[in-house]
Structure formats: structure tokens, C-alpha cells
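All protein chains of the complex are present and in place, except for one that has been dropped.
The block that comes next holds chain A.
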Amino acid sequence: MAIDQVHDLQQVYRKILHSMSRPGTISSLADNAKKVDFDLSCFHATFLSALTFLDAEVTFHILSSGKQSLIDKISAYTSSKYAPINEADFIIVLQEDTEESIQHAFLECKNGTLIDPQHSSIWIMESSTLSNSGELTLTGPGIQHAARLHTSLSPLLWQARNERTREYPLGIDLIFTDENAQVVCIPRTTTVEITEVS
């Protein structure tokens, strides 16, 4: 079954909106991910997120090198243009990307200006299975008390992310995806503390 550009993407958007307004809340895109019926070198949830947000008005960047076929596919489906890391509105990080390259990209990417903090990059990042029992403690808007989260992002990278969002309202907003088509979001307002180093 093919993805319904109208209704599937609306459902995906609402799930992501739910997770973005409640950082640490994991949403499942499994019903929609079932309909992705071709081979991709990324998770289905990653591709669905890209389809939901990208069009000809915004640009994207894929951190991994040698992903021309994925770039072509995303461009073909969304009319979005590929751009260098310091210009891209959306940055897609695949599971195979190294700590070093992500750290470098965190420094290079757009994080907005004080006049226009929305001119920042949104990251779609692949992670190992997401869960709510983990090394991270989240607090901030959208979280009643505190939330726990596990992602495969290393403590070093969380530090780099925290550094990049220090000068609020400047910052970057992260959407994590996993291979079970789950998503979780960490907007710039969330305080992320690493409670245990695994």
C-alpha cells in the first residue's frame, strides 16, 4: 500500500506535534510506516518525518556521505533541495553517523538569531530503540515533573546539544526516530541532564 500524502502525513504530523509539545513522550508511527513499500537506507519513521516537513520552500542535509540515492529520493518526493550543513533547515542523521561528525555538525548548523529564532535547524536523528527508562532526565515546558528517556546519542553529544541551546531562544529542535517507527522530540526548551553514564 502506498503512503497517502494527505492523511498519512497528517497523522504523522499530529504524532510529532504531540511529542514536540510533550518532550520525552514517545509516539508510534507504526501504522503509517507499514505503508512505506520500498527499500530505503533510512528508517521508515525518518522518511515519513522528511515527507511531512519538507517541500520546495525548505532545504535539507544528510550528514552521511555517499547517500546520493537517498538524497535523490527525498528530493524527488518532496521537491526539497539539498543544502550544506550551515544552510539546511532540516538535518537528517542516520544511524551509522559517527559521534565526531555529529558533534561537528551541531557546531556548524543554524540555530537562529535573536530577532528570528525560528531560523534554526530541525534535526531528524536516528537512534537505537527509544524508551522511557534511560540515562536522560528531561525537564522544561511540556513536561509536568520530569521525564526519563533513552536514546543512542552519547553523553558527549548531549553536552554539545546543551551547549548549542544555552543561549535561549537560540537553539535546535530534535526529532528522534527508531527502527520500530517510534518518534520522540527534544525541543530547545528542554533541559537534558545525564543522570547515569552507560
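Throughout what follows, contacts are C-beta pairs under 8 Å (C-beta built on N, C-alpha and C of every residue); 3 or more make two chains touch, one makes a residue touch a chain; residues count from 1.
We take it that contacts and distances are computed from a predicted model.
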The complex's invisible chain, by UniProt name, from "Carbohydrate ABC transporter membrane protein 2, CUT1 family", "Sarcosine oxidase subunit alpha", "Carbon-phosphorus lyase complex subunit PhnJ" or "Porin": "Carbon-phosphorus lyase complex subunit PhnJ"
Chain not shown: contacting residue from A:44, A:61, A:164 or A:188: A:188
Touching residue (missing chain; options A:11, A:41, A:101 or A:159): A:11
Touching residues (missing chain, whole complex) on chain A: 5-7, 9-11, 13-14, 16-18, 20-22, 52-58, 113-118, 120, 122, 141-144, 168-169, 171, 173, 187-189
